[in-house]
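Step one of this worksheet: look at the structure below.
Removed from the display is one protein chain of the complex; every other protein chain stays in position.
Each chain gets a letter, A and B, in the order it is written, and its residues are counted from 1.
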Amino acid sequence: MMLTKPDPQHTQLYLDGVSVSFDGFRALNNLSLIIMPGEMRAIIGPNGAGKTTMMDVITGKTKPDRGTILFDGDTNLTEMDEAGIATLGIGRKFQKPTVFESHTVWDNIDLALAGRRGPFATLFHRDGADDDRILAILETIRLSGRRDVLAGALSHGQKQWLEIGMLLAQEPKLLLVDEPVAGMTDAETAETARLLREIAQTRSVVVVEHDMTFVRDLDVKVTVLHEGSVLSDGSLDHVSADPRVIEVYLGR
Amino acid sequence: MRILLLLLSLLVTPLVWAQATGPLIDALGADDFAAREQALTALTETDDPAIVPALKALENGQLYRRLSDDKVVIGQEQGESITLTDPLTGEALGTQAAGDLERIRVNNRLRRAIDASLGALTLRSPDAAVRQSAADAVFVSRDAATLPLLETALAAETDARVKRSLEQARAAILLADATLGTDDKLSAIAIIADKGGQAALALLSPLTSSTEPAVAKAATEAVRLIENKLAWAAAAQNVIYGLSLGSVLLLAAIGLAVTFGVMGVINMAHGEMVMLGAYTTFVVQEIIRAHAPGLFDWSLLIALPLAFVVAGGIGILIERGVIRFLYGRPLETLLATWGLSLVLQQAVRSIFGPTNMEVGNPAWMAGAFQVGEVTITYGRMWIFLFGLMVFAALMLLLRRTPLGLQMRAVTQNRSMARAMGIRTARVDALTFGLGSGIAGLAGVALSQIDNVSPNLGQGYIIDSFMIVIFGGVGNLWGTLVGALSLGIVNKLLEPLAGAVLGKILVLVGIILFIQARPRGLFALKGRAIEH
C-alpha cells in the first residue's frame, strides 16, 4: 500500500480522492487507485463496494462529486463524455454482455473498429476497407465461423467473447472488464482468462470479478474495494490473509 | 299564516309606528308633486324604517294609488293585472286590474328627495349591516345633499366599522367640494387612501393634478399606495386561480402518477378514464333527476364511488386484456393505449352522442365568497380541497396499507417480490385499477367545471404527462408540487401573455426544463433508475 501521494506522471490511470454519492449513499468514498501502463489488475469486493460505480466514473457515465481522474498521466477524464473517453482509448465491457443483437457478428466488430466516429464519416464510409482487421479479430475471439450470424443468436459465452472482440477492435490503451465470466462454464472461464492475459500483453486491463478461481487464474495484483474505498491490495494470497478482508467477506 | 306574519312584523316593526305612518303614506297619493314632497318630508321625519319599501317602490315606479279607496299600495305588474301588497306590513292584498290603480309619478326633484330620505332612514337603521350598506351607497353616490344626515349619523354611530365607512363617505363628498380648505382636503385624502380599491383610485386620480402642491403630492402618494395594494390583490387573485387550475391538473395527473410514475406504464387512455368518471356523474344525475330529485345535492358524493369503480374496473380490464402483454415495451404500450383511447371515445360518442352533456352543480358548489379583495368560488374551493384529499388518501394507501407495500415492492423489484410470494400479476392489475379509478374521481370533479364531452380527456392527457415528468417520475410529492406550480405559473402568465400564449410558454418551458433536468424536479439519483 502506498502511503505517499504518488506522481501521476507515467501512469495509465490515476484516481485520487474520488467520491460519488447517490441520495446520501456514498458509492465511492475518497477512492485512490493507480494502474500502470501494461498492468493487469483484478478488483474484488463484496456487493455494493463501488466496483461498478468506479467503472462508471472512469468511463464518464457518472460524474464524480470530488476527486481527480487522469488518463495517460495528463488527460482529465472528469471533463469528458463517454464517447470522448472511448476515443481516447478506454474500452469497457459491461457486466451483462451487451452486443448489437440485430447486427451480425461481423458488423459488431466493424462498428467497434478504431476509426473516424462522426456521422458523415460513417455515411460515406466504404465497406471492405477494414476486412483484414475484422478477420484477425474474429480469429482471436474464435468466432470466424459465425461471422454472418446475428449476434442475438449467439450463446452467452460467445456474446461475452464478441464483446471482448469489439473492445479489441477499439484498440484501447486501457480495458475495463466487468465480471467477464459470470454465467460461463468452466471451460469458457479458462478460455476467457487466456484471452484476457493475451490482451493484457499490449495494454492495461482492469478486471472486476467475483469468481476467485478466475482471479487466481489471472495471477495478477488484486485490489479489494469496500464501501467505496480501497481496503487492501497485493497478491491474491496476500489479500486473502488480510484480517480486514476476511472480516468483510465472512464477518457479520 | 296571517297570524305568523303579524307576529313577525311585530318583531321587526314596532306596531305604533305602523299605526302612525299609515295615513302619511296614503298622503303620497296626493295630486301634485309639491304635496307629495311634503308628504315625503313628513314621512322621513317619522324616522320609521318600515317606510323604506314604500319609498323604494315609489322610486321604481311601483307605488300605486288604489282608486276605490285612495289607499297607497305597492304593486307588481303581472301582465294585465297588478299584484298588490301593503307598503308597511308587506301583507298581500290580492290582485287588481291595472285600470283600478293609478301609478304615483315622480319627477327628478322628488327622486332626489327620495334618495336623500332613503339614505337618511337607512343610515339610522337599527341594523348595523343596513347602515353599513347605506354608508357604502353614499360613498358611491357622493350626493352633497346627504352631508347633514351623514354628520348626524356619524355623531350617533357606535359601530367602529360603520363609523369608518361613514367617515369615508363624508370624505368622498367633501373632496368634491372645490372650496374645501387644504388641510381638510389632506385629511379627506388620507381617509380615502385608507379605504383603497378601484373607487378610491377613481376619486383620487383627478387630485394628482391639483393646483395645490400639498394636495397633489398627497394624492399622488395615495394613488401609488392604492395601486400597489391593487396589484398585490390582483396577484393574490391570480395565485388563487392558479391554485385552482393546479388542483384540477393535480386531479388529472395524480392517477397518471400511479400508472406512469409508479408502474412505468404509458397509458394514453388515461384521459378517457377521466372522461368516464365525468360521464358516470352525468348518468348518476340523470337517474336522480328522474327518480329522486331531492337527492340532487348528494349527486356528486354518490357519483364518486361509482366513478372510481367504473373507471377502475375498466382500467383493470385494460391491464388484463392489453397492457400486461406489453410490459417492458413502453413505446408499444403507448401506441396500444392510444388505440384504446380512440375506441373509448368513439364508444362514448356512440352511446351518448357527440354533444356536451348537461351536468349540474349542487347548491353547495355554487356561489362565491370574498377574502379581502380576492374572490373564491365554492366550486373551485371544494375541487382544491378534494384534490388534496385524494392526494393524501393515495399517500396513505401507498405508505400504510399492505396493498401499498406490495405495490411498492413489485415496482422496485418484481422478481424478488414474486419470490416472496406476492402475486405480482394481481398487484399490477390492482395498481393500474387504482390509477384509473383516481382518474375517474378526477372526472367527477372536472364535470363541474369543464364540458362533459367525449373529448374531455384529450384536453388533459398532455398536461398530465408533462406534470408527472416535470415533478419527477415515481415521485408523488413531485406531482403535487408540479401540478400546483404549473397551475400558478400558467395563471400568472395569462394576464401578461394571454391564455393561449401563456399555455404555449408553459409547454415550451417544460420542454426546456426537461432538457436541463431529464429526470424532473425531484429526481431520483443513482443506479437504481437506470433500466
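Here, a contact is a pair of C-beta atoms (placed from the backbone, for glycine too) under 8 Å apart; a residue touches a chain by one contact, two chains touch by 3 or more.
Definition applied: contacts and distances are computed from a predicted model.
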The complex's invisible chain, by UniProt name, from "Type 1 periplasmic binding fold superfamily protein", "Quinol oxidase subunit 4", "Serine/threonine-protein kinase RsbT" or "Urea ABC transporter permease subunit UrtC": "Urea ABC transporter permease subunit UrtC"
Missing chain: touched chains present in the view: A, B
Of B:L67, B:L405, B:M420 or B:I511, the residue in touch with the unshown chain: B:I511
Residue of B:L326, B:A409, B:I449 or B:L492 in touch with the missing chain, whole complex considered: B:L326
Of A:S32, A:T75 or A:T104, the residue in touch with the unshown chain: A:T104
Residue in contact with the excluded chain [from B:R164, B:K217 or B:K503]: B:K503
On subunit B, residues whose C-beta touches the chain left out of the figure: 266, 322, 325-326, 328-336, 338-343, 345-347, 350, 462, 465-466, 469, 500-501, 503-504, 507-508, 510-512, 514-516, 518, 531
Residues from subunit A at the interface with the omitted partner, ascending: 59, 61, 81-83, 86-87, 91-92, 94, 98-104, 107, 110-112, 117-120, 122-128, 148, 150, 152, 166, 170
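Methods note: only the chains that are shown with their structure count from here on.
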Centre-to-centre distance between subunit B and subunit A (centres being mean Cα positions), rounded to whole Å: 65
